[in-house]
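The complex is shown incomplete by one protein chain, all other protein chains being positioned as in the whole.
Going in written order, the chains are labelled A and B, and every chain counts its residues from 1.
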Amino acid sequence: MSESLIKEIYEPLQSMRLIDPHTHINPLQAASTTLADILGYHYYTELAHSAGLPKARIEESGISPKEKVARLIPSLAAIENTAQYSWLLEICQEFFDFRDERITEANWETLYDHSLKKMQSADWANSVLEQSGLDQVYLTNDFDDPLAGFDTRKYVPCLRTDDLVFHLAKPDVRERLQRITGINPGSGDTLRQALGKLFEHFTAKGARACAISLPPDFAPTAITPTAADSVVAKVFAGKELSTDDSIVLSCFVFWSLAEFCVEYKLPFDLMIGVNRRVYEDGVYQGQDLFNSRVSLIQYKALFNAFPRVVFPVSVLAETSNQELVSYSWIFPNVVTSGHWWYSNIPVYIERDTRARLQAVPQTKQIGYYSDMYKLEFALPKFAMYRRILARVLAEDFVLRRAWTVEQAVALGKRVLRGNVESIFGSCE
Amino acid sequence: MSESLIKEIYEPLQSMRLIDPHTHINPLQAASTTLADILGYHYYTELAHSAGLPKARIEESGISPKEKVARLIPSLAAIENTAQYSWLLEICQEFFDFRDERITEANWETLYDHSLKKMQSADWANSVLEQSGLDQVYLTNDFDDPLAGFDTRKYVPCLRTDDLVFHLAKPDVRERLQRITGINPGSGDTLRQALGKLFEHFTAKGARACAISLPPDFAPTAITPTAADSVVAKVFAGKELSTDDSIVLSCFVFWSLAEFCVEYKLPFDLMIGVNRRVYEDGVYQGQDLFNSRVSLIQYKALFNAFPRVVFPVSVLAETSNQELVSYSWIFPNVVTSGHWWYSNIPVYIERDTRARLQAVPQTKQIGYYSDMYKLEFALPKFAMYRRILARVLAEDFVLRRAWTVEQAVALGKRVLRGNVESIFGSCE
Partner (left out) sequence: MSESLIKEIYEPLQSMRLIDPHTHINPLQAASTTLADILGYHYYTELAHSAGLPKARIEESGISPKEKVARLIPSLAAIENTAQYSWLLEICQEFFDFRDERITEANWETLYDHSLKKMQSADWANSVLEQSGLDQVYLTNDFDDPLAGFDTRKYVPCLRTDDLVFHLAKPDVRERLQRITGINPGSGDTLRQALGKLFEHFTAKGARACAISLPPDFAPTAITPTAADSVVAKVFAGKELSTDDSIVLSCFVFWSLAEFCVEYKLPFDLMIGVNRRVYEDGVYQGQDLFNSRVSLIQYKALFNAFPRVVFPVSVLAETSNQELVSYSWIFPNVVTSGHWWYSNIPVYIERDTRARLQAVPQTKQIGYYSDMYKLEFALPKFAMYRRILARVLAEDFVLRRAWTVEQAVALGKRVLRGNVESIFGSCE
């Protein structure tokens, strides 16, 4: 196939400005301050650990950022082949003037020192946003986040609800809920009121979505406040819950969140399939895996019950993508969302992208989000996606369906940005 | 890769005449009468609905065909990217002289009126068959279809058995069975006799297959007539069945069908994996989805018990294709069949085709069927398949295994038509 055709499609996609609809950015410290913030990303610590670096070396308390980087560098040789490493290299090349082919024990220190200078420059975060072409960055905020001290039109709040649905049995989660809402729930109704306060707070601050990550065995059903009364009373009295109790509580909270999404007109991001703490001795954030035996049929009741809530759905395994494509093709309220975590490598992105572009209405696809913790990662991750997207558009649409380059580029722009605005709200 | 090589393989495949071994054609009204028959295909209504068009707008009773089309046209913009839309465009171009790039609110009425004239021309159905190169079209007939009023050598009957296996608890299904067979079953044996009458009737009319679509949790086991006596008596007395009763009844009927397939020498088409009515408020025929957690191991007992029945197997999810490939590679009585429904888009067809051509005996592959409701759809659907088939033959056989173009074309012809004849019977 003609590389020049791909380039012709890639260039307008590459130069357009973006909205990143799902990240874990801390808006008060959005950019990296040292290379340790970048190499400390779990993708590198977990790969380095997987390749043999002891966790204790990586996570020793009290080591300096430079020492941490020094310890990680020798492991890079083992992971040079990975897509994750290619992001690192691209970050160093694009932001820190790095010109070598590899980051090695011989050249890392120069890179470290030079990058430090760049990161200490005035307004580094905004430079990164500018160079990356980012207009907006969506956040994933704890439910008790004050959402203060930053520009919520640039860093857009989203309500993360994992703790509420799955961790109310933890005392500190209940305390945080009570503190932020001023409510001490003792019944289904009062817990529901507390949840409502969170939506009020978040939407007042411009929140654009409610979001949650879900284990592969979760299958939400409708639980009324009354049916939840006893288990809510139990958990807020600090009593132990049975497995059945926990399921009732999770379903009740989850279902209530969906109801508030109707009331507050928020999309509900579902990130389906993660098993937490599978590798118990893994590094920080490097312990989770998945079970491919999950099915969206588990969400049948939810999707039917909430026709007015838009559910941007991310799946963790490529084996779930065809179900996602088919559900989005059938259910008006299900839309495809990005390429999550273990599926965020080129081979899976390419296939998932092809299937979605071939079978889901073009208005119902959120092409990509970075999932990043530090701003520097949007650039290489979106670049990876845009290269794949340009190739798929060239092959499947221009060459095989005789679309014009203009049509192909328009489709690319829509999934990259247009749909983010139509689904979550425009960038004022 | 050389496009000219692909073309060299594609042309003889494109010009050959076909048999379509699975459709939902009504032979008494085989072709479309207006564009509403075409746009009313569930692939379009469900995608339009998914993209935002209310079901009530699509299914309002009493609207004219032209009004129905008028209401659907504005939704096409949202689904232009889909493979399904590309079939529509190809139909309009090939059959109705349409020359624009898109079907829009500005040009649809001209298209409607012009296509109407073409469809009203004498012998339209036969023109479509001719232009599509179709020698035979297999049907999927209700068990009480009189099979009269059409040429059964052109429109080949097949016995659809979903109602018998899964819906005998519905009064109208029992009544239809009693009416067509003259038997009022009160035991396993008499129900079996009734089923036998259906095979007698169908084979007398030239039926070539027994067919059924199956939910992902179905796992057939042998049930003798005696073991089914009580549940048959119960259901035909109009009593409620327990879940266990229903399973016994389904298995008994299903197993009996397989036994009659031995006796009447019919292949038994299994279409495995559909969950019915998942989206309860979906448009007509746009409510079904699947659960990828299905396995062909559920059919172990069946495949072992009936070595003399050929089972052309279709799977709904691409994740089931490797199991299908492996079962067809091992079991003499299992053959691969087409690319069904949610898997009938290029990305999945290509991969499934590659795997089957690389690992299943070439004599055991039914390449494609259209699954169409109206004759006009065979042309674009088979064209899509033939383009993909030509590319796979070019890459995997001519380039990578040094086959000649003639060998590759012969393989293509075999899976396109030769195997249909050797498995279901030749086209006299």
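Throughout what follows, contacts are C-beta pairs under 8 Å (C-beta built on N, C-alpha and C of every residue); 3 or more make two chains touch, one makes a residue touch a chain.
Being a predicted model, the structure only gives us computed values, none of them experimental.
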### Query
Which one, A:196, A:346 or A:425, makes contact with the chain that was left out?
A:346
### Message
In the whole complex, not just what's shown, which of A:83, A:405 or A:427 touches the removed chain?
### Response
A:83
## Note on the structure
Of A:193, A:246 or A:275, the residue that touches the missing chain is A:275
### Contact footprint on chain A, counting only the chain that is left out
46-47, 49-52, 78-84, 86, 275, 278-282, 286-287, 289-293, 317-319, 342-343, 345-348, 387
### Task
Spell out, residue by residue, where the missing chain touches chain B.
293, 295-297, 300, 303-304, 307, 319-320, 322-323, 325-332, 351, 354-355, 357-364, 396-397, 400-401, 411
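In this section, only the chains that are shown with their structure count from here on.
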## Note on the structure
Copy-to-copy rotation (chain A on chain B, CA atoms, range 0 to 180, rounded to a multiple of 5 degrees) logged as 120
